[in-house]
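Selected chains only, in their assembly positions.
Per-chain residue numbering starts at 1, and chain names A and B are given in the order in which the chains are listed.
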Amino acid sequence: MIDPRFYALLGPVPVSALAGGAEVRGAGHTGLTGVAALSDAGSDDLAYFDGKGALPPTRAGVLILRPQNAAQAQEGATVIVAAQPRAHFARVAGRIAVERRFQSDGVFVSPEARIEAGVSLAPGVVIGPGAQIGADAEIGPHAVIGPGVAIGRRTRIGPGASVVCALVGDDVIIHAGARIGQTGFGVAGDAGGAVDVPHFGRAIVQDGVSIGAGSTVDRGLFGDTVIAEGAKIDNLCQIAHNVVIGRGAVIAAFGGISGSTRVGDGVMMGGRVGIADHRTIGKGAMLAAGSAVMHDVPAGETWAGYPAKPVRQWLRETAWLSRAIGKRDGD
Amino acid sequence: MIDPRFYALLGPVPVSALAGGAEVRGAGHTGLTGVAALSDAGSDDLAYFDGKGALPPTRAGVLILRPQNAAQAQEGATVIVAAQPRAHFARVAGRIAVERRFQSDGVFVSPEARIEAGVSLAPGVVIGPGAQIGADAEIGPHAVIGPGVAIGRRTRIGPGASVVCALVGDDVIIHAGARIGQTGFGVAGDAGGAVDVPHFGRAIVQDGVSIGAGSTVDRGLFGDTVIAEGAKIDNLCQIAHNVVIGRGAVIAAFGGISGSTRVGDGVMMGGRVGIADHRTIGKGAMLAAGSAVMHDVPAGETWAGYPAKPVRQWLRETAWLSRAIGKRDGD
């Protein structure tokens, strides 16, 4: 499941190298070659379950589980027992796969990158090994294109922007200083303190997308963050890991979409709209400037406010409050 | 009207090259050399009208108009009839003028730039052809100065900042990673999908201005975005296309000013203030932290809230609501 263009797979790794002093139950496993989300993991993958309740079905070869879930693993699986499975995963996953590095020989454009015809490279462009730049693309000064990244045809990358662990389509514009594909924000904690959860996914930026200056699009934890065809994102927006932005969606400045939220096709968001994580904004919905969206929004509806609610209700509340005060002043 | 320091004019262009299958009415025109806003366009300019109602007076030589406006063009004008004039404009304007490119020969500081005495260039600085750097300016590492850009005397540009299509005055500070002069956020749509509206204006940063780290100032669509003398802008602010920030105005972090809004001289804005587009904030007004300003604000007034209103009213509403709840709890 891990895209080898972006990650170096270090395996096979024995379970013993991942236990870190924790109890291991089961036969052990000597050939771990990947990491994956619980639902996608296979027999040679490491996965973890940190949720409440019973362990969901999984085919992961090695599982990091809480003591109360340890007996729920399928037959044949090996279990690493940890009080905080996510933190344990965060500490050891890097022994199986790591983000590919840029060249360290001082050469700006790797000879192992493939540059198609008509590409314009401004001064200072850095391109990592295995990257591909499509025909007639324009890469701005000091832009950074990571190892294995694909940039589509006629796509323009602005000054100082960086793109790693990402596939970028044709006719895309990524403006100055935008940051695409870096690790998202995931913090796990255990007795050893806080640890950043490593990311093994990608950022997918489809054809015709625009991303504004200074905006950030984190890559998926597992799987992908997706900005679908023709979506337009203004300056200083933040798109968290595993978000999906629908086709033709428009997000004005300071838009912030939290992890794993799905924004439907054609959604229109005014400036400074925030959406909580794991929410769904239905197709064609409109979110007024400044909305703080805590709930799912049905397709086609217009919401506003903090917390956001259907705009008519918000307008009634706002107007009513003003009138109520006005009356009291007149008492 | 287009500043040739920043844009290469590709004309003269015949109308036939801009029709893209659309109906053309009138004599045709073989010598288009510019693009302009409707009100400023001359006989050799391409302009469009996308508004409701009747076509305003214009002297544009070639107009892109909706069918219902096509008969309203002045005598002698050529009309391209399009269902979505703005989108049509966005698709073809680049055949008349395009942003000048950086050198692609790998040379960081163009020999066609003019660097005055006493300038300090840190490692990695990129300067495009035709740029001018004033005496005693300090340009930080990996800063990018675009083709034709003028940087004033004693001005300091921070690490990794970029400045394109801009004129920057004396004694300015542009902090690390700030992004000045890139294309603003304009989306047009037609049957062919969404398209970014190209920008042909400039960003003007007058003497004594400071712009914080990571802030973005988009250039004008036509005409200029202006940050007037002595205005001070904090980190991570967004100034959209065609905004005018008045002299000595102060904008704290996360300030966001939408397109074409005018912020008066001496206006003070607390952190995270947003202002809708096409608004006017009067001279000396104060906007409290977190305000979301949807309306014009008269000179000298203090506003707060979401939506923003005069601060006394906002305070009354806030206090009254707290009291009302307190009473109910005591029922």
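FYI, a contact is a pair of C-beta atoms (placed from the backbone, for glycine too) under 8 Å apart; a residue touches a chain by one contact, two chains touch by 3 or more.
Keep in mind that this is a model prediction, so the values were computed, not measured.
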Complete complex - number of sequence copies, 2 represented: 3
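What we mean here is this: only the chains that are shown with their structure count from here on.
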Inter-chain centre distance, chain A versus chain B - centres from mean C-alpha coordinates, in Å: 30
Residue numbers on chain B that touch chain A, as the complex places them: 101-104, 106-108, 124, 126, 142, 144, 146, 160, 162, 164, 177, 179, 182-183, 185, 187, 189, 193-194, 196, 214-216, 218, 236, 238, 240, 254, 256, 258, 272, 274, 276, 292, 294, 306-307, 309, 313, 316-317, 320-321
Of chain A, residues touching chain B in the complex: 120-124, 138, 140-142, 158-160, 173, 175-177, 208, 210, 212-214, 230, 232, 234-236, 248, 250, 252-254, 271-272, 289-290, 305-306, 318, 321-322, 324-325, 328-329
